Structure formats: C-alpha cells, structure tokens
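Please find one structure pasted underneath; my questions will follow.
With one protein chain withheld, the remaining protein chains of the complex are depicted in position.
Chain lettering (A and B) follows the sequence in which the chains are written, and residue indices restart at 1 in each chain.
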Amino acid sequence: MAPAHEQTHTGTEEPPHEGGLPQFQLEYWGGQIVWLLLLFTLLYFLMSRVFVPRMRKVLDTRAQTIADAVEQARRAQDEAKAMAEAGRAEVAEARAAAQRAGAEAKARANAAAAKRQAAEDERLNAKMAEAEVRIRASRDKAMSNVGAIASDTAQAMIEKLTGVKATAADAAALAAATAKGNA
Amino acid sequence: MASPMEQFQIKKIVDLPDFTIPGTNYTVDMAITNSSLAMFVAAGALILFFAFLTASPKVVPGRFQVVGEGVFTFIDDLATSVMGHEGRKYFPFIFTIFTFVLTMNLLGLIPGNFTATSQLAVTVTLAVLVFSLVLIIGFWKHGLGFFKLFVPSGLPLPMVPLLFLIELFSFLLRPVTLSLRLFGNMLGGHVALKVFAGFIVALGGMAFAGGFGLHNLGIAGAVLSMGGVVALTALELLVACLQAFVFAILTTIYLNDAVTAGHGH
Partner (left out) sequence: MDASAAKLIGAGLATMGMIGAGIGVGTIFGNFLSGALRNPSAAGGQFTNLMLGTALVEALGILAFVLSLVILFS
C-alpha cells in the first residue's frame, strides 16, 4: 500500500483547499443547495404534472386493452358455446321431426294400404257372393235337372222291369221319394 | 501524483452574481460550478428521457419504452407495497428522488464527469428535504399524535420515557445516515477508482524507468491495476443503482411512518 500512503501524504502536505475534504468547503454549499432545490422542484412538477400521469395513462390503457381482449375472448367463447348448444338442440329437433315425419308417413301409408285392402276385400267379397249366387242358381237348376233325369231314368227302369209304361208323374214321385230317402 | 480527493474539488464555470436571501444578510454564490453543472446535465437528461418516452407512447411498447416503464413500475410497486393505497399520492416525489439520484450517480461514473451525489451538500439537501417532508406530513396529519411513532404499543409505563428518547434519537439520526450513506458510497467508490487508476500511472512510470526486472513487475502491476479499475467500475455501476434504490426505499418507509404514525398498514 505504499502508493496509497504516498498519496495521502501528498494530500495532507498540499491540501487542495483550506479545510481538508473539498466537500467541507462551506462557501460552495449555498449555490449547490439552491440549484439542487430549484432543479428538484422543476423535476418534481414535471414528473407529477406531465410524465407520471402520461405513463400511468399508457399503463392503464394497456391494462384496459388486455382486460378488454380477455373479456372479448371470453364472450366469443361463450357465444361459441351457446352456438354449439343451439346447433346440438337443432340437430336433435331435426332428428325428432324426421322421426315424426317418418312415423306419420308410415301411418299414412299403412292407412292407405288398409283402405285399399278393404276395398279389394269388399270387391272380392261381392264377387264371391255373386259367384255363390250364380253357383247356387246353377246348382238348383242342376238339381231340378237331376229330378227330371231321375224321373226319366225311373220311367225307363220301370218300363224295363215291368214292361209297363209308367207315367211321367209316377216316375217323378218315385224319384223325389228316393231323392228324399237318399238325402 | 494528484490527490484522489482532487476530483471532488468544486470549480466555478460561469460566475453569476451573488444572491442575497431577503431578510437576512446571508449571500449565496449562485455561480454555476461543476457540481451544479452535473445537476443540470442530470436533470436535462432526465427531462429529455421522459419527454421522449412519453411523447408517443404505444400500447405495445418498444425496447426504449420497456426500459422506461420498467423503472416506473419498479418504483410504483415499491411505493404501493410499502405504503399501500397512499403510495399513489407520494409516488411522484419518490420517483423524482429515485430517478434524479440514479441519473446523477450514473453520470458521475463516466470518466471525467463530476459526481454531484458525492458532494455532502447535495446529499444533505436531499435528506433534509425528505426529513422535513416527513415532519410536515406527520404533524399535519396527526398533530401531536405523531409522537406516538416513538412509543411502541404495548409497552410497560416505566419503559416509555427511555424508549421514547431512544426512538427520538434514532429518528433524528435518520437524515444524517440517509445523507451520509449516499455520500459515503459515492465518495468511497470514486476514491477507490482514483487510487487504482493512480497505481496504473505509478507502476507504468516504474516500468518505463526500468532496471533490475522492475520493468516487468511494473507492467504486470499496471495491467493488474487496470483490471482492478474495470472490475471496480462494474461494482460502482451496481452501487450507483443500489444506492439510488436504497435512498428511494428509505424515503418511502419514512414517508409511510409519517402517514401512518406508527400504527401499521
């Protein structure tokens, strides 16, 4: 530490001013204090009136912007969610409507088919009844023919057996009696 | 070799007429000295910085704006964390103190520049300004209740006078320590820088004088001292920021004492 020692020596041997440290030269204090106070006051007023409000405005604006963006995003998300919900409800409704329409169509088709069937049945029934009537008529006719044939046959058989020419009325009565007995 | 104290010598640059304070016969030498010039430069740099910063602020900040807003929110957070909601009201004062002291500290680190905060007059003025503001706010807000600050609550009665004296003494010591801390840090750092810089010159001279291997030793020593100066400058950069921060934080705490008069947040 020799150089430092040397320096302190030079410092003590020829002090820059009377009174040691330059900081303790009181004749310079007044000017420094006054200038410092003036500058500080100027700075303080500039800061409190101009700079700090401006900076705070910027920061507040930024915070507001961020909050707005977040709010907007949240709203958009909510909206999307609501939309998705609505879409889902719509799909469900459409499905229900489709199901209803299908069922309706089926019912309608069923009804039409039933009606058609009924009409067809009726027609067929009518035809059948007609046919039956016709059949009965033809049977009756055939039956009466049968009576005639039987009396003819009986007349012929009697003639052959007895050699007597039976009358048609006797033969018919006989035939009717046998028919009744057979029946 | 020049004394390490020579850098603190105040010199007049522009001589202005003396100013006599009205009502007294005390005259103030209003000459622009290198000390007040350093203050002017610091204040001018600050005003330019903030004027430029707030001229066209953008919602999405650029690099320059990030720096300025970083300083702003740093002190804003400090004020609100210590003083709570009251912090907003006193924020401009704390912010002015911090930025002004920081600028004077940093400008003083540029080689050849004068460090205004290494002048006791400057630091004492700032400390007394803070102290008187604390007194004014304290007595204006609480009246004589401000003295409760010196009496911790829940104290047995016989202890009150003793503790009152101790607390009062430490309270009155506040401006002294506040001013001496900044002054001492700046003074010490610059003296150490100057001493190491002096080593470079002395050892370099020894190297040129030569003889008996002193030549090589001188060069090695000078290089080592140069490294020391660089390292010390980096350290002083840290100290300059730290002391400005400490000054601001102590100002905030003292102001908080005045606002709450000792009963908590």
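Please note the rule applied: a residue touches a chain if its C-beta (ideal position, glycine included) is under 8 Å from a C-beta of that chain, and two chains touch if they have at least 3 such contacts.
Just so it is clear, the model here is predicted, and its values are computed rather than measured.
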(message) Looking at the full complex, which residue from B:I47, B:L109, B:L180 or B:M226 touches the chain that isn't shown here?
(response) B:L180
(request) Specify the residue from the set B:L78, B:I94 or B:I137 that touches the hidden chain. (result) B:L78
(request) Pick out which of B:A31, B:I137 or B:L250 touches the chain that's been left out of the picture. (result) B:L250
(message) Applying the definition given at the start, please give the residues of chain A touching the unseen chain.
(response) 8, 11-12, 15, 19-21, 24
(request) Kindly note down the residues of chain B that lie in touch with the hidden chain. (result) 5, 78, 81-82, 177, 180-181, 183-185, 187-188, 191, 242, 245-246, 249-250, 253
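Quick note on the criterion: only the chains that are shown with their structure count from here on.
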(message) So the centre of each chain is just the mean of its C-alpha atoms; given that, what is the distance between chain A and chain B in Å?
(response) 73
(request) Write out the stretch or stretches of chain B touching chain A in their complex. (result) 1, 3-6, 8-10, 19, 26-33, 35-36, 39-40, 43, 46-47, 50-51, 53-54, 57-59, 68-69, 72-73, 91-93, 95-96, 99-100, 116, 118-122, 125-126, 129, 183, 187, 195, 198-199, 202
(request) Could you pull out which chain A residues touch chain B in their complex? (result) 3-4, 6-7, 10-11, 16-17, 21-25, 27-37, 39-40, 42-44, 46-48, 50-52, 54-55, 57-59, 61-62, 65
